[in-house]
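Excluded from the complex is one protein chain; the other protein chains are retained at their positions.
Up next is subunit A:
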Amino acid sequence: MPTTRRPLVTIVADADDTGARATAQAVALAAGCGTRHTVWLVPTDALARGRWHHTVDPDGTPRTHVEPWPHRRSLADDQVGVVWFRSRCPAVTPSHGAGTAADRAYAATELAALFSSWLLGLGDRVVTRPEGTSPAGAAWDATVWRALAAARGAAVSTDPASRRVLVAGDRVVGAATDAEATLARDLAEQAASRCFELTLDAHGRVVDAGVTPALTGPGHVAAAAGLLLRLAARGVAA
């Protein structure tokens, strides 16, 4: 196994996630180094096809060593600065591609369960706290987000979304009012996510929210990249 330098920032994303790709490029540029050594954009399938060694001790201490496919580099716990897991697609390995639909569904569920445990073990080095069934974090229905927003006094709606507010750590991008920014921060905290998106209709009413922002709004990619660099720096310092 060739020695690899610490990948400060690891983003796990689906192949069509342009927001993840743009953020990875922005991180690399901002860090002023070659992409390979500052940020690692890992396709979800490469993680699914990885070589895994994940343990949990009797006192709950987790340890993980994974070599994503094609197994040329590894991610051990002490190499990870920060991980942003953005994938929402079920991971399937080629071995299961030829199996039955039930086999594929089982494999995807098992892999998601492993990813979640790995990410939980990284503690505050993940952007978003995973759930047991969702490594990307809170996968709540729009109805739940609206209910949580309504409980905080916000107006809600099922009209089409026309605006996005992004929370990236301490920064809030796109909020029209302080109340919007506060609401977005509160919901992000409830979802245990440092990068969070609130979608609003044309009248500023909450339509939905989520922990894997599309990163299509002005300044969203820069804000996400800045967050990742700050977290990675903290992780390294720790």
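The rule is simple: contacts are C-beta pairs under 8 Å (C-beta built on N, C-alpha and C of every residue); 3 or more make two chains touch, one makes a residue touch a chain; residues count from 1.
By our rule, contacts and distances are computed from a predicted model.
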Exercise. From the names "Xanthine dehydrogenase family protein subunit M", "Predicted Zn-dependent peptidase", "ATP-grasp domain-containing protein" or "ATP-binding cassette domain-containing protein", which one matches the UniProt record for the unseen chain?
Worked result: "ATP-grasp domain-containing protein"
Problem set entry | Residue among A:Ala15, A:Ala113, A:Ala176 or A:Ala202 that touches the chain left out of view | A:Ala113
Exercise. In the full complex, which of A:Asp45, A:Glu131 or A:Glu180 touches the chain missing from this view?
Worked result: A:Glu131
For this session: Consider the whole complex, including the chain that is not shown, and state which of A:Val56, A:Ala176 or A:Ala202 touches that chain.
Result: A:Val56
Problem set entry | In subunit A, positions touching the absent partner | 50-62, 93, 95-96, 106-107, 109-114, 116-117, 120-121, 130-134, 138, 140-141, 143-144, 146-148, 150-151, 156-158
